[in-house]
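The structure under discussion appears below in the form of structure tokens.
A single protein chain has been omitted; all remaining protein chains appear in their positions.
To keep things simple, chains are lettered A, B, C and D as they appear, and every chain counts its residues starting from 1.
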Amino acid sequence: MPEILFYVFAGTAVGGAVGVVLQRNPVGSLLFMVGTLASIAGIFVLLEAQFLAAIQLMVYAGAIMVLFLFVIMLLNLGHDYRADLKRGLGAFLAFAVTGALGGLLVGQLGGVGENPLYEYLPGPGELDRVFAADGIVGAIARPLFTDYVVPFELVGILLLVALIGAVALAKKGG
Amino acid sequence: MTEFHPLLPGLIPLLPLLGFLGNGMLALVAGVRGAAELRAGAGAGKEKLGELAPPPWMRGLPSWIGPGAIGAAFLLTLMNFVGMARSGLEAPAIVRYWDWISTGGIRIEAALQLDQLSMIMMLVITGVGLLIHVFSVGYMREDPGYARYFAYLNLFVFFMLVLVMGASFPLMFVGWEGVGLCSYLLIGFWFEDREKADAGKKAFIVNRIGDFGFLVAIFLLFTSLGAVDYAGVFGAAPELLAYGGSTATAITLFLLIGAAGKSAQIPLYVWLPDAMAGPTPVSALIHAATMVTAGVYLVVRASVLFALAPAGSATVAAIGAATALFAATIALQQYDIKKVLAYSTVSQLGFMFMGVGAGAYVAGVFHLVTHAFFKGLLFLGAGAVIHSMHHALHATHKDWDAQDMRNMGGLRHKMPVTWVTMGIATLAIAGIWPFAGFFSKDEIVWYAGAARTGGYGALFTALWGVALVAAVLTAIYMTRLMVMTFYGSNRTGEREAEHLHEAPLVMTIPLSILAVLSLFGGWLNVPASLQESVFGGFGLLPMSDWLERWLEPVTELAQEIHLSHAGGYATASPLGGGAVLWAGIATGVALVTVGLTFRSVSKRGIRPASESGAPVGVVRGLLYHKWYVDELYDRVFVRPLLGASRIAWRWVDQILIDGSVNAVGSVFKALGWFGSLFQTGQVTTYAFVLTLGALAVLGALLL
Amino acid sequence: MTALLDAVGYDAWALHALVWVPVLGAIAVVLSSEERSKNVAFWCSAGVFVLSLGLWWAFDSAGPLFQLATRTVWIAPWGVSYALGIDGISLMMVLLTTLTLPLAILGSFQYIRERRRAFYALMLLLETAIVGVFVAMDLFLFYVFFELTLIPMYFIVGVWGGERRIYAAVKFFLFTALGSLLMLVGILYLYFRARAGGGAPSFYILDLLGTPLTIAEQLWLFAAFALAFAIKVPIFPLHTWLPDAHVEAPTPGSVVLAAVLLKMGTYGFLRFVLPFFPEAASHPTVVAWMLALGVIGIVYAAWVAAVQPDAKKLVAYSSVAHMGFVVIGTFALTVNGLQGGLMVMLSHGLSTGALFLLIGMLYERRHTRLISDFGGLARVAPLLATAFVVAALTSIGVPGTSGFIGEFLSILGTFERYPVTAVVATSGVIFAAYYMLPMVQRIFFNRLDRAENQRVNDLSGREAVILAPLVALMIILGAYPTPVLSRMEPAVRAIVEYVGSDGEAGALAELARGGAEVRAAAIAPIARARTP
Amino acid sequence: MLTEALVLSAILFVIGTFGVLVRRNAIIVFLCIELQVNAVNVSFVALSRYLGIDGQLFVFFVMTVAAAENAVGLAIIISIFRHYQTVDVDNFNLLKW
Partner (left out) sequence: MTLQLASSANLALVLLPEIVLSVAAMVVLLASVRIQKAEADATDRARSLGGLALAGLLAAAVANGWLHWVSPEGEPGMITLDAFGLFANWVFLLGAALTILVSFPYVARQGLQPGEFYALILLATVGMMIMAGTTNLILLFLALETMSIAAYVLTAFHRGERKSAEAGIKYFILGAFSSAFLLYGIALVWGGAGTVDLREIAATVEAGAGFNGLVLAGMGLLGVGFAFKVGAAPFHMWTPDVYEGAPSPSTAFMAAAVKAASFAAFLRVFTEAFSSLYESWYPVVWWMAALTMVVANLIALTQSNVKRMLAYSSLAHGGYLLVGVASANEIATASILFYLLVYTIMTLGAFGVLMIVSEHGESRFQVEDYAGFGASQPLLGVLFTIFLLSLAGFPGTGGFMGKIFLLQGAAESHLWTLAVILALTTVVSYYYYLRVAWYVWMRPAPAGALAAWAPVSVTAVLMGCAGVLIFLGIFPSGLLNGALTAAHGLWLRGLDAGLSGLVR
């Protein structure tokens, strides 16, 4: 069952992604993106990352995409740009290069299953144990404030930078 | 016999050097003064050119310093000569002064060598030099560059003395190039005249071609013998160099190139006729009496080497003979009095080369000495004539050539002393008994015919024939000169003729002395056989074989080598008959030739230069144009060299080398421009290249 | 004299002073006024010259090879030391430098009218760099000085030069930099090879000597070093920067460039290329190429010089020809050849320096350098003409001048081993006359037929003072070169023996004789600094 | 499911990359970059099942970074729109060569 669901989500995710790329209307692209994000959230659930799935849906598919939409609307870009999608040689080259890149990556990742590394590692059972101990949120929260306190603080700085930057750039006048 | 102690030999060259310095200072002072006045004149709009007349003291001092230094050197030389003559010197006396070039590899000392050969040369140089200096006092009196002239002349004597006194080949080379330099300066003495400056330059460059050979010969000597000083070279040469071997031959041939350059032999003779552009006393001193004979001196000095290289010797003789004949033919059709004498000099030098090439070193030196007398005299006489002509033409502002014999004629009435003295010299050079030239030339011709060196007998026989013809030609052109200059009616012009006058005493005295020497100079080396024959003037001629005996210590070794390998000389001429007979024949032929030429030239109606065109007839034209050798050289050497130089500059340097350097720069810029084309400013392009790069990186790592 | 030098402790400070006093002078120049800067510069450089004269007596040709040697740690982590010292070769080069600089500065008084302070400061910095090149005993130090000469020269040519000055300056800079940067890689390679052979890292010349290298390595390194020096010399066909730089440079720049800067190339061959890579330097193919290029340079440059319309360019090309003699003398690897090459270097410094000065003086008077614009100047400027003729005669190697000694010895040395090459090189004496005499004639002889030429002034007192020592030295060195030759001989002999023996140990010991005690004293702190 | 998830992640990443290369609208280009980031997140989450909870933390951080990037990115887009009145990246070629 999870496998089937996975393939369903994967299919919608890929389909959405393709839509994002090929849809000429920005708003359409955005909607495809939301679909993809949602599918990814689904995959997160399947991969035992329920908390992240929730965040994905709320923050990403929700807040961030709305931000995008907001900007698109603000700049009045919500109509169809015929020339937006490149065609011709450039597109073909891009396709060839990215295709080759994908081929290389998929070729490498396809063999992961036989890797001995994953045989002696705890595997899916490990997460269950952690979740059992701390709860799904706690399992993430605990390391966040212990082992990962420095990154966490740094993220604060990062957000501050983004805040200053966004304000400095987007505010009127000056 | 006492031991020979050279008396202040260093002072002999030093005196002329000091004279040079003194006169040089004066010359500079004069030059600076003249320049200041010239500039002042230019500022005032007076575009008068030329050096201005110097104050009297500036004329008086050089007149004393110049000849004085040479005179003192001559006296000192004479004293040394007396000392040497009384001592019976065997080995050369070498006086060392300082290490000149001293490195780990070679050691050359600044040393002077006094021996019989250098003594003869020194006597000629200082003696004839002194006379010519004195003559110059009169001749150059009015020249604004008077001090400069004497400075150069003194410097020349200095270098000439170094040339003959130096105890090693490099030191001789110093003098060798030094005299070339002075020759350059003196030929171009009137440097404002482009042709004269060109002539000086030509002389220097052609001389340098010869110097090139000399230098290579020195290098060969050093590498094959390990020494470059005379004592070392001649000590080692007989042992280290095989007789007729390639090394010896190569050395001598390279020496020959040097000698040919300095002594104006084929093919390097072309500079000497042009060298007549210099003041006439210079021609007398440098281009007749001393410098041009340096080649002969060199061959005699290196006689040991030449004796070891029969092929080299034969080449020397052959070139000498060819030059003698060739130059004589040209002299037949020249109208410039100095040109005739110049080609005559070339021809006579050819004789000397023939002599030394045939192994008759003494005969060569002998002719050198007598030639210094009579050719010096001829040049000085010509100088007196030109001086007079110049005055005459100048007085009436006639723009005729003062040196063209067609403009002269009948001068014997105006200039009797000159006429007589030059007449004596003509007889001497024509080889008429008992004048100096008779003895010396006859000796050379005889030896040329008698030599059989190293299997070159047939060659020498041919050379003998050539020598006879050249001797006849000598008589012809000299007689022609005399007739055109002194006989017939005067062609200078009526008004001008009044201004023709005899030279002043300061000029005629040297002429007279030289005339005496031309008369009696032959007595230096009267062959014993002649002395006893009718030519001996019934035993009146003194000093039998004196020069032969005097030079014996120098030429002995060469003669030994020569005799031991090639045997003696023939006792009969190629056509039979002994030395005395042929002497008689020669003088007879000369007399007849002189007479015939006198008649034929006198009869010919000679018109002034302006009224006569170029000579008619192929042969005459060819001779008048000197066989077109200058033109040939111009086409074959000068123009191609200039052309090659231009190609080297314009094509190789500017286009090929510089062009490729600049092209590299341009290519780099073009590459940069090409590279910047990818920098389109399009984000997608950048992203694409980035992705491509990522693909490449992953591909490199994973594949 | 020696006693006096001992009394002031000359040996201890002389070299340092020679290198650094000009820097102080440069600072003084910058601080002085525009008007007075030239005097400051002149007296400073003259003082340096006087200081350097002591070297003549302080140097003992019977003593060790390298003398007055000092060595202190400079960049400890890399084993770079500030090591100075002179052998006979350096001695002569230093003296030539210190003599040339004051004369060049004196010769610039009229010519340089703008930004004088900057100009004179650069000249003095240039002196520091050049002297540094000649006394450096550490390869790294040498390289620094070697490169440093470029900057002052670049600006001297580029700021105060003629019309195409920028092109010339850039060409000069890039050309020489190309060579020296490749040499830098070579230097590092040598350094690493020496270090790989054990021992503390060091750029000290005597430490680097005898570094075991395969023949292939030697050839590569030879190529790297030789290229740098060949460009500097310059050897045909790398000479093309030289005519441009010389012609465009202001007079003092040309003088220094010709008289001293080119010598850095030939000096480099003697000091580094031959001793470091003896097998490569005596490799038949290498020798054949170098000799061929030297000879081609002699003949080719003479030909090209002969058809130059610009007097300065003519003299510039003549430099190429002269350097050809140095090259063949050097690569003949005989004592005579090397001595001759060195004499050519000295003589060329004197004669070409004088010629550039003279042409500069003519330029100041007439504002042209085209030979055809002149004529008959000997009439109005006899002193100038005399000096010019003497310099020209020295340049073409007339006996009695220093030029002859050099050419004679270098060709003789070449002849000892490569007769054919030497014979071809000897033809250079003909071609020298072929290019030099026509110029002399067309400038000083012929008719004085131009009004502007009639107003040309003769030498001023200052100009006479500049030229007098040069002319005197040309003659003196021509008549009595032995003191110079004998001072250079030990060094030359050591090089010849060392290279001739393909870097055999015994010869090395001889070569390193002078540095042994210096090395022992200086190596300890370096080693200490290296090990943390 | 690990291999499949990783392959999915690679495919999504590549699609995002392709999108960056072929779209002209800066916002969509940016969206495609978000797609890439999300693809990476899939990898993290998939791997975290085997390698521990850290992967999920990484995703958490990445999301924050993405949010920050979004904020700044959109601000820049607004800012440039003010100058060019367009967000077509091909028009931004004042700076080139």
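By definition in this document, contacts are C-beta pairs under 8 Å (C-beta built on N, C-alpha and C of every residue); 3 or more make two chains touch, one makes a residue touch a chain.
All values reported here derive from a predicted model rather than from experimental measurement.
Contacts of the undisplayed chain with the visible chains, over the whole complex, involve A, B, C, D.
Touch with the chain that is not drawn comes from one residue among C:144, C:200 or C:475, which is C:144. Of the candidate positions C:5, C:174 or C:476, contact with the unshown chain belongs to C:174.
Although one chain is not displayed, subunit B still touches it through residues 665, 668-669, 671-673, 675-676, 678-679, 681, 683, 685-687, 689-690, 692-694, 696-698, 700-702. Residue positions on subunit A in contact with the hidden chain: 104-105, 108-109, 111-112, 115-118, 121, 147-151, 154-155, 157-158, 160-162, 164-165, 167-169, 174, in rising order. Even with one chain removed from view, subunit C keeps its contact list with that chain: residues 74-78, 115, 118, 143-145, 147-148, 150-151, 154-155, 158-159, 165-166, 169-170, 173-174, 177-178, 181-182, 184-185, 188-189, 191-192, 529, 532.
To be clear about the criterion, only the chains that are shown with their structure count from here on.
Taking A-B and B-C together, the pair of chains sharing more C-beta contacts is B-C. If you average the CA atoms of subunit A and of subunit B, the two centres end up 103 Å from each other.
Averaged Cα coordinates give subunit B a centre that lies 39 Å from the centre of subunit C. Measuring from the averaged C-alpha position of subunit A to that of subunit D gives a distance of 8 Å. Multi-chain contact residues of subunit B (touching two or more other chains): 684, 688, 691. Annotation for subunit D: residues 17, 21-22, 24 touch two or more other chains.
Residues of subunit B touching subunit A in their complex: 684, 688, 691-692, 694-695, 698-699, 702-703.
Looking at the complex, you find that subunit C touches subunit B at residues 171, 174-175, 237, 239-241, 300, 303-304, 306-308, 334-336, 339, 376, 378-383, 386, 393, 398-400, 404-405, 408-409, 411-413, 415-416, 419, 422-423, 426-427, 429-430, 432-434, 437-438, 441, 444-449, 451, 454-458, 479-482, 485-486, 489, 492-493.
Across the complex, subunit D meets subunit A through its residues 1-19, 21-25, 27-28, 30-32, 34-35, 38, 41-42, 45-46, 48-54, 56-57, 59-61, 63-72, 74-79, 81, 87-88.
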